[in-house]
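My questions will all concern the structure given below.
The complex appears here minus one protein chain, its other protein chains still in place.
Per-chain numbering from 1; labels A, B, C and D assigned in written order.
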Amino acid sequence: MKHLIPEFEKMKERYPEGFESSLVLPCLRRIQEDRGFVAEEDIVALVDYLKVPRIQVEEVLSYYTMLRRKPIGRFHLQACRNIACSMRGAEGVIAHLSRKLGVKPGQTTPDGTFTLTEVECLGSCGTAPVVMVNEAYHENMSTEKLDRLVDELAAGVRAGGK
Amino acid sequence: MPRLTIDGREIEAAAGRTVMEAATDAGIFIPYFCWHPKLSVPGNCRICVVGVEDKGGEWVEIACNMPVTEGMVVYTNSEKVRARRKATMQFITLNHPVDCGICDKAGECTLQDYHYEYNGERSISVDAKAHATKHYSLSPRIVLDNERCIQCTRCVRFTREISKSNGLGMQNRADHSLVRAVEDGSFANDPYSDNVIDICPVGALLSRSFLHKARVWYLKPTASVCPGCSRGCTVNLWHRRPEWRLRAPGMRAQNETIDRVTPLENPAVNGPWICNKGRDIAKVLGRARAETAMLKGRPAELQGAIAQARSLIAAARKPVAVVSSWASNEELAAFKAALGARFSVLVKADHEPEPGEVVQDDILIRADKNPNTAGARALFGEAPLALPPDADLVLVWGEGLDFGLIPAGAKIVYLNAWLQPENGHADVFFPTSIQTERDGHYTNFAGVTSAFTQCFPRPAGVADAQALFAALAGQAGGGE
Amino acid sequence: MIADLVIALVFIGYAISVLMGFGTILTWVERKQAAVMSDRIGANRAYIRIPFTQVKLVWLGLFHGMADGLKMLLKEDFKPRTYDWYAYAVAPWVVFTPVLLVFAVIPFGGTLTPAKLWEPLAAVFGDRSWPMQIATLDAGLLIVFAFSGLTIIGAMLAGWSSSNKFSLLGALRAGSQMISYELVLGLTVLGLILIYGTVDLDAIVRHQSGTVLGFLPAWGIVYQPFAATLFLAAAIAENKRIPFDLPEAESELIAGYFTEYSAMKMGLFMFAEFIEIAIIGALFTTLFLGGYNLPYMTDAGFAFPGGAAVAMPHGAVVVTQMGTFLLKVFLVCSFQILIRWTLPRFRYDQVLTFAWKFMFPLALANLVVTAVAVWAIGS
Amino acid sequence: MTMPGRKVIMNFEVTPTSHSLEEYRARGGYATLEKALKLQPADITKEVTASGLLGHGGAAFPVGRKWGVMKPIPGEIHYLCANADEGEPGTFKDRWILENAPHLLVESMLITSYALGVRHAFVYIRGEFDLPYRRIQGAIDEAYAAGYLGKPVFGTDFALDIVVYRGAGSYVCGEASGLITSIEGRKPYPRNRPPRLTVRGLYQKPTVINNVESLANITGIIRMGAEEFRKIGTAKSPGTQLISISGHIAKPGVYEVEYGYPWAKFLDEDCGGMLHGAKMKCVVPGGISTKVLTRAEIEPLTLCHESVNPAGSGIGSGGMIAIAEGTCMVRLLQVLLRFYHHESCGQCTPCREGMGWMHRIIDRIVEGKGVPEDIDRLYAISAANDGTTICGMGDAAGYATVGILNKYRDEFEYFITNRRSKFDGRLECLA
Partner (left out) sequence: MRKQYWNEAEMGLWERAYLPEILRGLAITGGVFVRNMFKWMTGRKGALTTYYPEETRWDYAPANRGKHVLTRRADGSPQCVACNMCATVCPAKVIEIEAGFDPADEAHPKYPVRFEIDYSRCVFCGLCVEACPEDAIRMAKEVPDLPAHDRWSMWLGKEELLEWQPQGDVAKPYPPPPPRVPNGDRP
């Protein structure tokens, strides 16, 4: 985490005085972007840097669904299953993904490429169903589009590209 | 000062007070789980709902977070309030395992009481209860039962606001939130951690040392003073009620042990808290006892020892007494009255801080680990503990004095409650009673005097210090 | 003379062993019979273990009597602080001894001719015969009453010397009750004396050996059934057993006159009571049940009505007669026990009322009727 | 989307570059700010109050009144938060503003901050929004670069810093007090009122939190003046409402609707009717926390608060979901309750226990193990949650449940009796 401190310092400038505690969430997000998850050493370093009680960091990490303390697959497929998506076939989408990847929601493929997660509303109800791959929304998904998406991602990994 | 009406009683409360505080002050009871007079108001248990009459009729809101306003009309037991409370109790007991049978809190559990008072019915749920971790080791001292936890967060707030260790937090969300200790283990080092057991309104937080030791209704609290440091926190010592004494073969000794220690609220000294050392004071008081008088290490009759001590005192040219800072004010006064004129008196510290112990902090713990130093010094002065080399008789009272400091050749009269090697080195040794075996008072560092009460009978052969001094003085005075 | 002495000693030995045996066995019979009558098992716990084995001999609880005796012997002998310890000490014996003595005049068999039993005995005994009776006295029945009257003194002594109110009251009760029933007892027997014209018990028994009306045995009970009933009732009352056991009344008087007795002294009282059962049995047998007689039996064998006769050797006759007597006594004892476990007891006033207002007049009436009948038949 | 009626927000053509500062300026952007800075802050508040602008976050609390509570105290720190934590299922209107009109929001926040004496403003954006975050962050960076932010603007001594604060996946952050707790870097536990956030909010300082759409309206109000603004919409609901429609509808998306627009017409004509020409069963008017209305019920209604509220529902956040005939309402409620259970923060008892309980009950019903009393239980739990929780979530779940139960009780009874759905458990609308 240490190498991110300059970034945090810049972030801090935008915040009013005495907002160190507020930086917990942005910093954790940044750390997770960097490492893929939040490790024990990151917590220790962050607590040391922000001078917040460690329990606050632990609470935040356990509370927010987007933060995690364990590594997951390279591509995090988050399929929305809330009302609007369900009404446009999200259940089929998830079932299809699950079949195609061979994992149940919440699991990671054995090769560590994909992690499939069911999530509640992603705020893309008009273009449902939606699947979020890492940060990017893939909207109006259908079985064919899904196949193509997963195949492309898998091919990219095989090619060694990003 | 706003005037308000609660249940038809007109009361006056300072502005800024909440309805809960106003009602409590006026002696009107409003149920609560999460509210605690010494902690912040989270308003999360929702059991303290009261009805407030308004233009639009009665509406219900939680009392703990409702500031009093002029002319407010509050009902604590209206139809609506009762319905709400009942619903809330249904929610609280929804996933509570109701395993009162194996819960140490049963008998002094708020949830039990409220259930009878405000619900009294079976759960309307037919679904299986959600399970959670049953025995989570929160620290080496405390076991957490997450199923019993009603997530009032009193414990969490205690570590944030009172002990400031930030040792606990609520993790996860919804009905799978869990109280957890911070992972770096700072909760285990919190010297006040055991207070969360007391403030837990249910049996979620359990003391490991008291775990399943006894049902609380078998126990009786006796008001006492913690001798752990010069703060002199008032405590309750819990021990077996006489009517529930154990009778099985080999179990007699259990009837005269301190099963647990809880704080006895005292605004002048410790508020509602005590430190962990105070909780473990039974270990100090439960050490092996000296029960026979001795003459140079040989067991002797008490009367013979008194006679011997009298003659030693009568024969002494320069007698010095080192009095105990664990002695009660009464005993000290008795010593002063009986022998104070004959002896030059010094005060010693019976106990020094032990390694690893928190020596002092700004909450309760004081550096002086003796309960009555102030009381002793008030009677015998502030003189430093330096034994004059020409002393030919030293009367040592209580443990903790290095016998090497006593001038060679000086006779030693020793009074001690515990079984210790020094006992045999004294010319005359008297076993004395301990705090749980007598009534008395301690004066703490700030001059506040608190009383302690006898819990157990004095063992046979053990002398009462007050009577002993009178007996010693009878002859010593006569000899002069 | 030697022969007389030997015979007397044999008879005395026999009498004592019979009485002691009855006394012991009746304690067991009382227990067992009571149990069987009331659907129970009765005492069955005392046992003798064969040494070095685990075999325990229970024998239907027979050893309870032995255990009782041992217990009484070994128990501490508590004595009250009395001014009259001599009377206190002697009272059980005063109760016990007369009871034994009564048996002296009771014939427990026909005649014994030792020579007929075994030839060589003729050398000592010749061919003399002896009636099987310890003391062949003409005043037999009077002796009985004389001795049995003595037990009252024992009871009174015991009650008085115990210096205990309960004992004294018990003794008073015992005394008045026994005196009252002694009278009735005597009156009932008077009828028999009128009929048989003798008080010699052996003669009375021999009178009963024949038959009446051709087939009925000529027993006293046939001549005097009413007197028999009264006699038995009075005898039980005399023995202070249920339903007349008022001198002992746990709720009022504890154990009555022997409250203050313990160990074997108390055992003597108890033992006397049981022996007295046997004595009453023996008396009743002698007076009303034909004594050692079996119906249709003579000293030579059986002679049935209609002429059939069976000859028996002397030894068989003697044994049969002795056995008959013992069996009859036992049955009467058993009947007494049956009564004891059947009837509820009286109130004390009822006991005396019963004696004086009911039995005494009846006995008198019986005597008068008998006298008239004897006079009429005799004249 | 084209839509008849006057527009306040969607009054320009969306192109790939229409969100840039350049094009925004070309549309007259930041001119209003210049105009506003010439007014007294109190006058702006007065103007907003006069406009009668209602909050667009769901509760329709008058924005002017909220501002009015917070008297700018000189020397005291005040904060402004734009609530862009759009978590209500069915609602995605703010996303449109963040993606397509970020500068409108920035300008509005500048005006608002000036009016309220705020020096620091926050945009709390939900963690999953990536493009919207980049757009708003881009716009703010542009504004900093252009000098609108960070230093005194237009020659006044008013300067504002805006921080975009990203959430990390929590519905409760959309609740104002949960939001500020989240900004404080803690778990977003909503707070008890009193004290109100406008008295003690972020870091115990007075804080105003407004929905993104509400704030976006400010620029328009100041530009056209309150009087002019009131002419749009109806008397009691002035202005427009961004309706995000989804579900079984032919043309889902975000529409700006002038208050008072006929509802049926909106659905049938502007949105192109139901998907695959199906018949409409009911509609969720404004986010799932409002009660559903059947097709027959909405027939006479117009899209404004005074029309919808008496029908027992509300415009809410404008997240409309159209539901076609043949949709299983039991499964639908299951989806909703699963969501509420997942998103309950677990702070106060009725919501923490009630949400899980309702979820377990509905799961059991769907499994075919329901009992008739379960319906009463759902009602009872909803009633017990109504008004007893710290934030509005307990009420919201109750409204949703009661709304569906009231109107489709027969479907639940059918499911419980026959152990299967009346409509095969279908949520999708088949062609």
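As a working rule, a residue touches a chain if its C-beta (ideal position, glycine included) is under 8 Å from a C-beta of that chain, and two chains touch if they have at least 3 such contacts.
In this text, all values refer to a predicted model and were calculated from it rather than measured experimentally.
Within the whole complex, the absent chain has one touching residue among B:Arg17, B:Arg173 or B:Arg231, and that is B:Arg173. Touch with the chain omitted from the figure is made, among B:Gly8, B:Gly101, B:Pro384 or B:Gly404, by B:Gly101. Within the whole complex, the absent chain has one touching residue among C:Ile25, C:Ala67, C:Leu137 or C:Ile339, and that is C:Ile339.
Interface with the hidden chain, as seen from chain C, comprises residues 33, 35-42, 44, 229, 338-339, 341-343.
Not every partner is drawn; the one left out touches chain B at residues 100-102, 128-135, 143, 146, 171-178, 211-213, 215, 217-218, 243-244, 246-249, 251.
As a working rule, only the chains that are shown with their structure count from here on.
Geometrically, the chain at the heart of the complex, using CA-atom means, is B. Centre to centre, using the average C-alpha position, chain C and chain D are separated by 118 Å.
The geometric centre of chain A is 50 Å away from that of chain B, both derived from CA atoms. With centres taken as mean Cα positions, chain C sits 114 Å from chain A. The multi-chain contact residues of chain A, meaning those touching 2 or more other chains, are 56, 59, 63. Counting partner chains per residue, chain B shows two or more touched chains at residues 170, 172-173. Contact topology of the protein chains: irregular, matching none of line, ring, star or complete. Across the complex, chain A is touched by residues 77, 86-92, 95, 119-120, 126-131, 161, 163, 165-171, 182-188, 203, 244-248, 252-254, 284, 288, 319, 321, 323, 327, 332, 335-336, 338-339, 342-343, 345, 427-429 of chain D. Of all residues in chain B, those touching chain D in their complex are 41-47, 49, 59-60, 62, 65-67, 84, 87-88, 90-92, 94-95, 124-128, 130, 150-151, 170, 172-177. Within the complex formed with chain B, the residues of chain D that make contact are 170, 187, 192, 194, 341-350, 352-357, 360-361, 364, 371, 373, 377, 380, 383-384, 387-390.
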